[in-house]
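The other protein chains are all here in position, but one chain of the complex has been omitted.
Should a chain be cited, it is by its letter among A and B, assigned in written order, with residues numbered from 1 in that chain.
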Amino acid sequence: MQTDIYRVNVGPIHPSTHGGLHAEAVMDGEIIQDVIVHLGYVHRSVEKIAESRTYQQFVPYTARLDYLATNLPVLGYCQTVEKLLGIEVPERAEYIRVIMAELSRIASHQIAIAATGIDLGATTGLMYGMRDRERIMNIFEMTGGQRLLSSYIRIGGVAADIPDDFIPAVRSFVNDVPQMIDEYNGLMTGNEIWAARMQGVGILNPEDAVKYGVTGPNLRASGIAYDIRKAEPYGIYDRLDFDIPTGSRGDSLDRWTVRIEEVRQSGRIIGQALDNLPEGEIIARVPKTLKPDPGKDIYHRIESAKGELGYYIVSDGGNKPYRLHVRAPSFINLMVLPLVCRGGVFQDIITNIATLDPILGESDR
Amino acid sequence: MNGQGLIKGLGITFKHFFQKEITEQYPDVMPQLAPRFRGCLQFEFEKCIACGICVNSCPNNVLSFETEKDENSKKKKLLSYTIDFQHCMFCNLCAEGCPKQCIYFDHNFELSSFKREDIKMVYLRPAEMDMREEESTNGQEQQESKEQKQIDAMQKALQKNPGKVLSKILEQEEDIIILSELMQSDEKTAGKIAELMVKDKEKAAKVAAGFVNKAKKNRAKTETAGEGGDAND
Partner (left out) sequence: MEALFVNLAAVLSGWLTSLGLSPIWADTVLLFVKWIIVITIITLNIIILIWLERKVSAFFQERLGPNRLGPFGIFQTIADAIKLLTKEDIVPSAADKLIFKTAPMFFIVVAVMLYTVIPMGQGMEVINLNIGLLFFISIGSLSTIALLMAGWGSNNKWSLMGAVRSVAQMVSYEIPLAFSLLGVVMISGSLNLQDIVAAQGKLWFIILQPIAFITYFIAATAELNRGPFDMPEAEQELTGGAYTEYTGMRWALFFLAEYTNLVAVSALMATVFLGGWQGPWLPSWLWIIIKTYGVILVFFWVKWTFPRIRMDHLMSFSWKVLVPVSLGNILLTGAGIYFCRWMGWC
């Protein structure tokens, strides 16, 4: 039967596009022929802003890249600057950073879980994911003073020592992680409708994933156990024991389960960091004005919640970066959206966006 | 599979149906904020030394101030301080850098306002601050010299006629005699009493009584010591 090809604009204003993604779907009936991703609706020229801010002043801006995992991009930036200037971070600060970073990862994944829930119509899943994330937000408020963009990690360490009720709060959260995961699995993963909507949807095979430069949980779901925390450990990650969960099919269900498993692993990491938390300084002595050697450049990457988050900084000897580039994992992960959507039905676009878990603040910068 | 998952899901929601709700009943019940919570930026004009650390550390040009060089003291004088709060990103860099802790966040998080202009907070130099400063610089010197004259006069009077002057602060005859004896042997005590009498009569009375008591005790001590010595002999 001869049918017309038509185009549907999913986004930028659409309930399920995670904040300003515009995916233009080329449809043949309910079948997707192609998806064209238009980006830039949340562009704030963060990289350009960096050039007019001092190294310290740029720290709060990095938190706005991946605002759902606020401490991770900040950690990445601070570590890059520390590497550039050769600053040694005190031991205690490293441990606190790991705890905060992993809490951020859990928060980000819980948002992914919650958002996938609502995108697929399981509204209650959204509420449960958000409810559990709320506890992390309270921990952030307790330490950094803010819930979403806590501005806690600084160049050289962390802004303030942890408050007294921090350790009990984190401990109880970590202890409850398995219970939360059971709930998500019971409500969503184990549900037949859920499985049917995700299984075999948006398959990303390992070769394509590597070719496109996909990283993070999306790559691991395709079966490649690549995690920068293991492959190129930064901070104190080489002292911590954790597993890299991987999938086998590379479909949406794998991406979903890998995220849930990562929540569990992050819980483990936090437990270990709490056990070994040393006493001591929380921030290194950092000069008031940071002036790296002129012409020096550096690339440093961390495993953020969405994948490999890298910062490339070129210095011209001044107190501001000459050029700063962010390798945003969401941006690169989004590039596979057309690939995984082609041939599926319309609803798969939503599933795929949800399970690829992009964050537009980061991909548009 | 085969529907078990569906039933399990139903079971989970059923269980939650009877659980306690977690809704925070804002604004009936205000949320519990952590001590470090950053709400609204506050500024204390009087403490600020206009060092400019906050302004320089702010990434978003939220803060600005106007200063004036004071001719007398050659110090920077803060005229106004502006917080253009709409650009603030609550990063705390300003508050962390401030040496006087005069810029800080409070717990007020209800920041909405009807007009855009209301977001901007301008602190002007309080008028009483200038007045006080005047008192403490120009006025102070004059007052000091005036007082000194009075004190000198008082001291002279004390030396001339101790009984009459001291009767203003001491009641018993015996005490007056003791104190005048003491003052004659020690000029410092006289100076102190004179100064206090000019500035604060009550305090002078107390101090005088203290001196007398001390002198009495000393006497008693020397007497008992003398007795003891006798016994030993």
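The working rule: a contact is a pair of C-beta atoms (placed from the backbone, for glycine too) under 8 Å apart; a residue touches a chain by one contact, two chains touch by 3 or more.
What you see is a predicted model; the values in this text were computed from it and never measured.
Participant: Of the residues listed, A:G117, A:G307 or A:P358, which one is in contact with the missing chain?
Facilitator: Once the missing chain is taken into account, the touching residue is A:G117.
Participant: Can you work out which residue in B:T23, B:N61 or B:S112 touches the chain that's missing from view?
Facilitator: B:T23
Participant: So which of A:K83, A:R131 or A:K296 would be touching the chain we can't see?
Facilitator: Answer from the full complex: A:R131 touches the omitted chain.
Participant: Touching residues of chain A against the unshown chain: what are they?
Facilitator: Looking at chain A, the ones touching the missing chain are residues 6, 8, 14-16, 30, 117-125, 127-128, 131, 187-188, 191, 193-194, 196-197, 345-348, 350.
Participant: What residues on chain B make contact with the chain left out of this view?
Facilitator: 6, 9-10, 12-14, 16-23, 25
Basically, only the chains that are shown with their structure count from here on.
Participant: Please report how many Å separate the Cα centroid of chain A from that of chain B, as a whole number.
Facilitator: Going by mean C-alpha positions, chain A sits 47 Å from chain B.
Participant: What residues of chain A sit close enough to touch chain B in their complex?
Facilitator: 53, 56-61, 64, 124, 131, 134, 138, 141-146, 149, 151, 159-160, 163, 183, 186-188, 190-195
Participant: Tell me, which parts of chain B touch chain A in their complex?
Facilitator: Spelled out, the residues of chain B in touch with chain A are 1-6, 8-9, 11-13, 16, 22, 33-38, 57-59, 89-93, 96, 105.
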